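Yeah, one chain of the complex is gone here, protein chain that is, but the others are all in their spots.
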């Protein structure tokens, strides 16, 4: 099992009612697996999209990117900087 | 005959030793005719190029543009604005 | 790079100025309140700050590799930004203007695509909307 720190921002943080959650996932796993698990297990997270933008350890990644024990996985609403 | 006010700028004014000269030209005439006459008759103006940039009444023109009595004809060194 | 304080164009320009750099391009993005913006009074910016800082450094690194003689400075506001105030400022100075325009443009395009920053529109009628630049804003507050 791997321990993932899952982060929510902006509208996603409002939907989940939190900015951060710990999640245990069976490894090997991808970001998509983490999203699936989060939507099932975290209250409010079922309202998140199935395929959100995501980052692992501060870098943009695709949903098929692998995750490792200790990773910080962030789910990002549509970007609106500038 | 037409009366032309001929203006010199920057390096051309230094070569001619003046910023302005009056010139009488036989009409019809073009800017090229005015330049030819100036190079022949105005002291120092022989050092000007045969085909300088020119403007008539504040607008860029080609050397085959016509001139009329009372026109202001300016001979412009290579532009270096900005 | 991320700051709650107003963006100073003069500070950005001073940061990139150098005797050998003859062309400087500054871009400012300001919070609009036009006829199509239905009474916006301000925008509340939030960010994934650690990632935004890292992402800007990567973007600046890319720009410096592409235009090596260029100096670039970036500021992005966080928190409440009132209409007509700048939410982002980018200054790029280069030996010649081509590089200055290109580097400034590159940075703003990449920032828009990559920076983990979000905005909530605050409207005169009291409603609050998360902005999705690719889609429609979603009402999340009282309308």
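When the chains are written out, they are named A, B and C in that same order, and each has its own residue count from 1.
The criterion applied here is as follows: contacts are C-beta pairs under 8 Å (C-beta built on N, C-alpha and C of every residue); 3 or more make two chains touch, one makes a residue touch a chain.
Just so it is clear, the structure is predicted and the values come from calculations on it, not from any experiment.
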Wait, the hidden chain, what does it touch out of the ones we have here?
B, C
Among C:4, C:32 or C:66, single out the residue that touches the unshown chain.
C:32
Where C:21, C:103 or C:131 are the choices, the one touching the absent chain is C:21
Kindly note down the residues of chain B that lie in touch with the hidden chain.
7, 9-11, 14, 55, 58-60, 74, 76-82
On chain C, what residues meet the omitted chain?
9-10, 13, 17, 19-35, 37, 83-84, 95, 97, 100-101, 104-105, 108
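One rule holds for everything that comes next: only the chains that are shown with their structure count from here on.
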Whole-Å distance, C-alpha centre of chain A to that of chain C, is 26
